[in-house]
Structure formats: C-alpha cells, structure tokens
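Below: one structure, written as structure tokens.
Of the protein chains in this complex, one is absent; all others appear in place.
Chain naming follows the written order as A, B and C, and within any one chain the residues start at number 1.
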Amino acid sequence: MGKFKNVLMLLLMLLLLAACGNTSTEAPATESEGEGEAGTAGDAGEGGTAKYAFVFKNTGNPYGEKMYEGFEKAINEAGGEVIYRSPDQPTAEGQIQIIEQLITQKVSAIAIAGNDNDALEPVLKKAMENGIKVLSVDSAVNSNSRMLHVNQANPERIGRVQIQAIGEMINYEGQIAILSATSQATNQNLWIEWMQEELKDPKYANMELVKVAYGDDLRDKSVSETEALLKSYPDLKGIIAPTTVGIAAAGKVLTDKGLAGEVALTGLGLPSEMASYIENGVSPWMYLWNPIDVGYAAGYASVELVNGKTGALGETFEIGELGSFEVVEDGDGTQIMLGDPFKFDSSNISEWKDVY
Amino acid sequence: MNEHVIQQTDNIEKHTLSNKLLANISKFRELGLIVFIVILCAFIQWRNSSFLTIENINDMITNAAILSILAVGMMLVLVTRGIDLSIGAIIALSGMICAQLVSQFSLNPLLIILIGIVIGIVCGVLNGVLIAKIGILPIIATLALMNVFRGLTYRISNGEWVSSYQMTDSFLSIATGKVFGINNLIVIAIVIYIIFYYVINHTVIGRQIYAVGSNPESAKVSGINENKILILVYSTLGGLSGLAGVLWVSKFASAQGDTATGYELTVIAVCILGGVSIAGGAGKVSGVLLGALLLGILQNALPLLNVSPFWQTGIQGAIILIAVILNTLVKRSVDRNNLVRRKI
Amino acid sequence: MNNKSLAEENYLPNNLANKKEFSLKSFFLQWEWLLILILFLVFIINSILSPYFLDANSLLGATSTFLDKAFIVFPMALIMIMRDIDISVGSTVALSGVVMATVYNSFGFPMEIAILVCLAVGALCGLINGLLIVKFKELSAVIVTLGTMILFRGIAYIILEDQASGNFPDWFNYFGWGTAGNIPFILIAFIIVAIVFTLLLHKTTFGRNVYAIGSNPTASRFSGVSVDKIRVIVFVLAGVMAAVTAIFLASRMGSTRPNVASGYELEVITMAALGGISTVGGKGRMLGTILAVFIIGFLQYGLGLINIPSQTLLIIIGALLILAVATPKLKLPKFLLRK
C-alpha cells in the first residue's frame, strides 16, 4: 500500500509536469507567429516596439533613479518601450538573474551599471549571442561583455580635477586624506590612481596624502572613518570623498564639529545630499556629472546600437540634445565619453538640489 | 534540640558565605568585561594617543548610543528565548516615513520622534502577534517581516533618498543638540537605560519577562500571561527601533531605503558580548551597556589603529565567538563548583 | 481512535497489523499537495502575465538562475529537522569560493585540485560549526553560526580584500552555463543531489536518526543514536553543499569575491520553511522542500519577466513565508484535520 501511495504521488506530479509541458510547446508557437523563427531578437523595426532595458546596481538609490529618468526620456524621444530593473542588494548575482529574465523577454538592448567588472561577463555574452545589444554605463563591465561603455566623464579628468580642487582649497599645503567606498566597481580605484598621478606634479610638493580610508558606502561606518581621520591626523587639511555616501557623511561630521574652513571637503556627491554642506561652506565646491544626462546618453546609445551601430572605434553616436559623440578607446574596449564633471558650488547648488 | 539548631545555623552560615562567593563569581562576567575594556583602552591609547581625548570619547559614545538603545530592547527579546531579525528593516521604515513627513510638513521634532516610535511599535506588535498568538518561531516570523518591512520602505521611498537640505534644522538638531553639554543621543540613551533599569528591576512586569524566559512552564503555573509578555517585549523593541530610525536619520541627515541593513546582527552581537543568554532568562542591563561600549570602542578604535578594513569583520567575528565560548567555560566551572559543594 | 478508553484498549486482539492501511483522506491532506497547488498557481499566473514564461527553453533555462543556492536547502532541511539552524552558509559559500580562486590563481594549482580544496574548505567550515555546537551545548546553533558567519566572511575579506579573483579555465566557466540538450548542467546536478538527499533522509538509517533527533533528542540519545556524530555530519554536509554552491556561483560569474552570497542563508531558510520543514524539529519531507525551491524560483523568475520591482518581490516572499508557516497553526475546520 505504501508503494501505491508513492506511485500515485509520482503520477500526479508527472501529470502536472505534462500539463506544463504541453502548454510550453504551444505557447512559443503562438508567440513566434509574428516574429519568424526564434533567434534574432534585436528586431526593433518589425513586430511591436523595441524594448530597452536599464539595469542599475540596486534599488532605492536616487542616483540610479535619476539616471533612469534620463534613459526613459531618451527612449521616449526615440520611440520604444523601457524596462527598469535592479536587484534589492548591489550584487552581481542579482544582476545575473535579472539579465537572464531580460534575455527571455527578448529585449533589444540592455544598458547596465555593473556591480562587478568581470562577473557579468558570461551572462552578458549570452545576451549578445541572443542578439541583444549590451552597453555599460557609469560602472563599466569588462570589454568582452559589452559593445560600448557610456562613460560619465573621463576618469583621468575626474581624478585630477579633485586633487586640483583640494589643492586650491588648502593653498597647496598640508595633509589630505581620501574617504572611499570599498570599490566593488573599479571606477573608485581608477580615480584614486589618477589622483595619485596628479599629486606627483611638483606644485603639490607640500601636500601629503596620508591615508585612503574605506567607508563601505555605509553611513555609520563612513562617519566613524571620518572621525578617525580627524583624530589620527590632527593637522589634516582636506578630505576627498569620491562617493556620495562618503562625502555626505564627511560633510555631516565636519558640520557637527564646526570645522568648516579648517578642513576642506570635496569629491563627488549628489547635489541634493550635499546642498546643506555646500551652503554652509564645509565643502566649497564638489563635482558630479549629471546622472540624468548620463542616462540620457545611455538611452540614445542603446537606440543607436539597435539601429545597427556596433560601437566600433571611430563611429559617431547621436545623443539627442547632447549632440554627437565619437567612440574612443578605453583599454581593450570602446566608449563614448561625456564632458568633464560638473562643478557644484554655492552659486549653483540651490538650482540643482531639487533636480537630483 | 537547641544544640541542633545552633549546629545547623552554623552550617547554614558557612553555606551562605560560600554562596556569596559564588554570587561574586557569577558577577565575574561583568567584571571580566570591564577588565577587558580597560586593557583594550590602554592598548589603543598606547598605539594612538588621540583615543582617550574628551572629543573622541564623546564621538565614540554618541556613535554607540543608537546601538545601545537597540541592544537593551533586544536583550528583553532574547531573555524571553526569542530573537528579532527585523529591527534593521524597522529602523529603515520608520526613518524613511519620518524623514518624508519632515520634508513635507516640517513637523515638531518631538512629534516626529513620537511618530517614529508609534511606527516601530506597530511593526513590533505585528512580530509579537505572529510569535505569541500564532506560534511561529521568532526567527522565522521576524525574518519574514524583515523582508516585508524592507520592501515597504523601498515602496514608500520610491527609490529616492531624503537629503539633509530637505530636513528642518529642528529635526537635525535632535541628534546634534545638547543638554547640559551632553549630546542629545547620549541623553536619550541614558534616559532609556534608566527607565529600563527601573522597569526591569523594580516593576512586576520586568520580573515577569525574566520569569517567562527562565521557565515558561512555571511562569504559567504562577499565573503569568506569557502571550502578553511576548507581545510586550517585541513591541518594546519595535518602539525602540522606531525611535532609533528617527535618531539615525537625524544623525546622518539622510534617509535611504537600505538604512541599517544587517544592523540586527550587530545588536545581537552586543547582547551576546554583554552576557545575555539566547537560551533565555539571563541578561543584565549593565552587561548590555558594557557590551555596547565594547563594540563601540572596537568600531571606533579599529580605524584609529589603522587596522586594515578587510580585517575588521574577521576580528569582530573572532571576538564574538571567543566571548561566548569563554562565557560558557566560566559558567561550567561555576556549575562544577556548585556540585563539588554538594554532599554526596 | 485517540480517545479509546483503557478498557476498550485491553480487549483489543493481541495481534497487530504490520501493513499500513491506505487512507485517501490522509493522503490528500499532505502539505505537499498545498505546495503543488501553489506551484500550479504560480505557473498559471505567470503564464497569464507573461507570454515568455511557458517557453520550454526559458523555463528550463530559468532553473539555472535560482538553483545555485538551492543546493544548500537540502542540508538546511536536515539541520532544521534536527531543531538546529545554520546562518553561516552564505559566508561559507564566500569563503570556500575565495579559497578556491586563490588556490587556483595565486598558488597555481590545477582547477581540479582547487575544486577539491573548495569542497574541503566547505566541509571544514561545517565541521567547525558542528563541533562548536556539540561541544558547547549551552550555546544554541543560532549563536555559534552567527559568530562563524561573521568570522568566515571576515576571513574571506582578509584573503582577497576587495578584489575579485577569476580567470578560471573555460571548461570551468562552461560548467554553470552549459546545457545537455535543453537541460542545464546545474539542473542535472540539482536533480542528482535532490535524489541523493531524498534517499538519505527517507530511505536510510541516517535519515531515520535525523528525524529521531529532531522529534526527541533525549530519547534518541538514550536509544543509542549517536546524536553528536549525526549533528556534526549534517553540519559538514551543509558546508559541503555551500561549497558546491560556491563552485556553481564562481562558474556562473567567472570569478568570485568575498562579498558574494550574502543573505543566502535567509533565502535558503525561507525555502525550507515554505517546504514544510517544521521549525521545531522532527517534521518535513524532501519533496516539499524541492517544491518550495521551484515555487520561490519560478515566482521570482515569472515576476521578473513582467518586471515587477525587486522590492515588491521582497514583500511577496515575506508574506508567502508567513502564510506558509502560519497556515498549519491556524485552526482548520475539523474535517480537514489529519489524525
């Protein structure tokens, strides 16, 4: 009798599977009527609108929301359907799942801000094999796994300009420190490399980079790290924080300790997060590109790729109102590069803080 | 007969004496913790002289304040043999809602604190009801609600942060203001500790919480309403988490959807360091306070000592494991002493 | 039957049946049916919501997106049946993966050796957990594995700092992505592991002992069951399966980092609880667990296909978990109650 029970259970399971199996053979058939044989999915022109996906690092991040805003605007202008996805934690595993789902949905292009330089390679290659155009934006994925990278700004310029700024703020004299995130996406480390390069210039001879601290992009940790910097180096004159959470946390600490004017702060941060600290003078100025523009560029770049561009060196991409950009070299891969980072100071911060 | 009595009293006197000795040994934990903290401080001071400055101590305690507020609530939950994994999510939810309210209506800071606490209590009651009334294991119930609360936070925030310029000065001053030269956060933590010390040690309810954790069966026989106590502790912790959410947002001047992710484990670690037993029944306010202080010192000192950030997690894990294992060994030797003292 | 009086009992024939009677009612009142129903609903709703869902290729391919962590569900089920819990599995995945990559990249051993080392590290992590738990019975599994969770992750950070380590050979990277016909390797591996664990739990003395320990640890010990040994073995199994997950994860990502697989422990516990593994021990079956893996996996996948934001997914899975564990506790109508 026990056997009978098992057999019955198994039969019912099989029935269930069979039911799924049946429908699963039918469903694609009805689906593919209009599309021809499965395979090339990047058919923007024929049968329905093309779908453009934007995948950010994680949910609940205003920087990503703003980027998506630009992306959506671009796609709306060019015509197409937009999909916005991000995992709830900033992990590559989460992004892999999402990309697989996008492949199944036969989107035309995926623009992704990668959580990991290399880990997305297999899945993005799979996407490209399925005819999906892949480009990275903001945080690059390696050159094998993308056709193009949309760089918010030249990393060299980003690195150098921050040193130049802090130099100016502290009269090219004294100790400085960097408060970074732990860089999961390599851009932070790249910027820091360029900062160190810039420091070799003789005009910074009297400046000393004493420490690179990591705040993990966590509020509480960034605060402790900033406080530790201030105590370990009482003569510290300036802090560079090339990350939104870090610079805002440092701004808060300097404000609370009344160190405006004594320790200068600059770096990269969202205007909305930094408005208070620019207005109160803790950070005379700081930089950021406009994430809306970055997203907008990614949107148009997606459209251009779907329309047949390949992202090869020397091609020109038309980016709506931003004009046209030439594809340039980026290590092994190619990229288009938006302009220098934008400078936010007390004169313009109030108009930008409500924007992003 | 009289002789008998005298002899007996004699024996009992002896007994009481050794009992007192034992009581002292069981206090060893707190003493041990204090000694450990002192040695640690001396070591850190030797390596970095800015450690024991008034400014740094002030920073350190301010940073540990929120942690210690949560830890005392978590202690009550652990004492009843429970656990709450949802507090990080409650902090985020209450912080986000309050920050949005502030940015739109610029409410009075006291009112905001109240709203935060109420949000926390609602979440806590939900935990408590699932655990006490429906009988779901605490770890599963709070795990599920952690997902729900965190998801809700993202839904409400719509991916946006609330930034410092959107907050009113009065709201920001919750965390930066001072009373008699002491930071508000520290003041709030002290007030909470006094209240909890009083409630735990000087009210019936406080002792009932321990009774439920110490022996649920006897508690029932003694006429204690276990369900009521369970819901009470979870909603208390919820309320404290809600308060912590407001303080967090005020302190860091920014409300994000992923605020305090994983913070529950830090809080539990504080309790374990402070000698709270996960098996229930045991745990002292003083112990938890010392545990919070120890973790606060670690978090403050590791960067000061220039410890590589990549070693910090490992060091924390090792210290927690060593602390609980030491605790067990000490307890074992005390129990063994008890046995040796017994007649055979 | 329950309330048979003593007198009545004494008149029963002294001749016991040793064949089980088949009762259609109790057969259909099994937890697994509810899960099958839910799985069915998930399929129906998903196929209504998204035209892409019931594409045979995608359906099979979809399994590879959620099966990596599913390997840990099996030992976790055993652990939970024994009234324990292991929240260090995510960190074990990270540590064993990181060691594997380091052995391959920094020490130049062949990948085959690196894989073996990975499994060994996983087993070692499990062994540490198991030994701490049985040697310090005063500590619950929650405390021990909370400590080792932080410690293992910390060691992974010490080894690799914030770097990724990859450059695995092609055959290794193919492992996580390749298919035999339409069936992904990972699904095949999952089926094999599922069969092994199902047999282990339901058809061997080991599995019987696991149930015994979960139902009544004292009585099991008194009956000569090697409680400590079995607990340690099960935790080692959890470590090994975490290492298997690490291998597939590394293969699918072509590299590994110290921060991978964070939060896996909670997802795995969710799956096991939904699968009907009783959280107070002694109850639950592998079939339910397997069904729960597919319910959560296809739910995530299907809702992903219609681009539901991941935060909504968090809420849905949280609610599903509460529903799953609360349903049997609620008072069912009498006719639905089992025995």
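To be clear about the criterion, contacts are C-beta pairs under 8 Å (C-beta built on N, C-alpha and C of every residue); 3 or more make two chains touch, one makes a residue touch a chain.
Note that contacts and distances are computed from a predicted model.
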Answering from "4Fe-4S dicluster domain-containing protein", "Sugar ABC transporter ATP-binding protein", "Multicomponent Na+:H+ antiporter subunit C" or "NADH-quinone oxidoreductase subunit L": the UniProt protein name of the missing subunit is "Sugar ABC transporter ATP-binding protein"
Among the chains presented, those that the missing one touches
B, C
Tell me which of C:225, C:246 or C:271 is the one touching the absent chain.
C:225
So which of B:218, B:306 or B:333 would be touching the chain we can't see?
B:218
Go through chain B and note every residue touching the omitted chain.
4-5, 8-9, 11-16, 19-20, 22-23, 26, 198, 201-204, 206-207, 210-211, 213-215, 217-224, 281-282, 336, 338-344
Over the whole complex, note the residues of chain C touching the chain we left out.
1-6, 9-10, 12, 14-21, 203-209, 211-212, 215-216, 218-226, 228, 282, 339
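Assume only the chains that are shown with their structure count from here on.
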Per the centroid of Cα atoms for each chain, what is the distance between chain B and chain C, given in Å?
31
Per-residue overlap in chain B, given as positions that touch at least 2 other chains:
150-151, 153-154, 257
Shared-interface residues of chain A (touching two or more other chains) are 59-60, 88-89, 182, 214
Complex contact set, residues of chain C against chain A:
19-22, 27, 32, 36, 39-40, 43, 47, 50-59, 61-62, 64-66, 68, 162, 164, 166, 173, 176-177, 249, 252-257, 259-263, 287, 300-301, 304-305, 307, 309-311, 313-314
Applying the document's contact rule, which stretches of chain A touch chain B when the two form their complex?
58-62, 64-65, 88-89, 182, 211, 213-214, 216, 219-221, 223-225, 227-229, 231-232, 234, 248-249, 252, 256, 270, 272-273, 275-277, 279, 353
Chain B-facing residues of chain C, complex:
85, 132, 136, 138-140, 142-144, 146-155, 157-158, 161-162, 258, 266, 269-270, 273, 279-280, 309, 311-315, 317-319, 321-322, 325-326, 329-330
